[in-house]
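Sharing a structure here in structure tokens format.
One chain of protein is taken out of this complex; the other chains stay put.
Entry: chain A
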Amino acid sequence: MTEQRTPLVEMKNISISFGGIHAVDNASIDLYPGEVVALLGHNGAGKSTLIKILSGAYKRDAGEILINGEPVHISNPRDAKGYGIETIYQTLAVADNVDAAANLYLGRELRTPWGTLDDVAMEAKAREVMGRLNPNFRRFKEPVKALSGGQRQSVAIARAILFDARILIMDEPTAALGPQETAQVGELIKQLKREGIGIFLISHDIHDVFDLADRVSVMKNGQVVGHARTEDVTKDEVLGMIILGKVPPKAIAGPGAMQSA
């Protein structure tokens, strides 16, 4: 990576606490265009919380967010979407009882000149996008509830890329998927990367994301242990960062690094 460029996203010294517990404590991460950064850590390490601040689901207590070097104010999911930040949540966050097209456009429905929903146009666009992602997908008229895990995942991903996202956040994108569907998501991530989209991959399982990521950022107990380029470190070294907070020589240590090292 050419580190001289302006990062697409920079989260600086972010802190948030819930009832006295520092879920995220003075954490800083960044992301460049066309780059995949894996955010790793145990369950409860604070990675999902940190990323939810970026996607507008939580409000930070301290710190700042810069997009293309400009400080921005994100206080709800709509603000985040306004900056081209799209999120695919671990829980998929789809409305089970409505169909794929309704989910793709949820909150941003297409409307006819009369102000009514343009369902036909939405379905047409949904067919187009889904055709690109998952050509076997045909169940446009059914509630999402009736779909398989992989199909629901493609609906969630389609929703994120439908609106020209520049920054994509994927929280455990392959947790609910079989091997074939996981491979599909991997292909998709590479394709999106070529289009210059910056992607945060969040996972507690290093094997899911190591091959896809350009860099890893590791969190532990709400703090950033360190950053490293995947070509500079081994999986075992990253595991050491996750479990012990031990920072290998080629990685950059953060505030959460083991002090004795």
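Quick note on the criterion: contacts are C-beta pairs under 8 Å (C-beta built on N, C-alpha and C of every residue); 3 or more make two chains touch, one makes a residue touch a chain; residues count from 1.
Operating definition for what follows: contacts and distances are computed from a predicted model.
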Record-based protein name (UniProt) of the chain missing from this complex, from "Acetolactate synthase small subunit", "Helix-turn-helix domain-containing protein", "Glutamyl-tRNA(Gln) amidotransferase subunit A" or "Xylose transport system permease protein XylH": "Xylose transport system permease protein XylH"
Touch criterion as defined above, residue of A:47, A:60 or A:81 at the omitted chain: A:81
Given A:8, A:45, A:65 or A:94, the one touching the chain that is not displayed: A:94
Touch list for chain A against the chain that is not drawn: 55, 57, 76-78, 81, 87, 89, 91-99, 102, 106-109, 111, 115-117, 120-121, 123-124, 138-143, 146
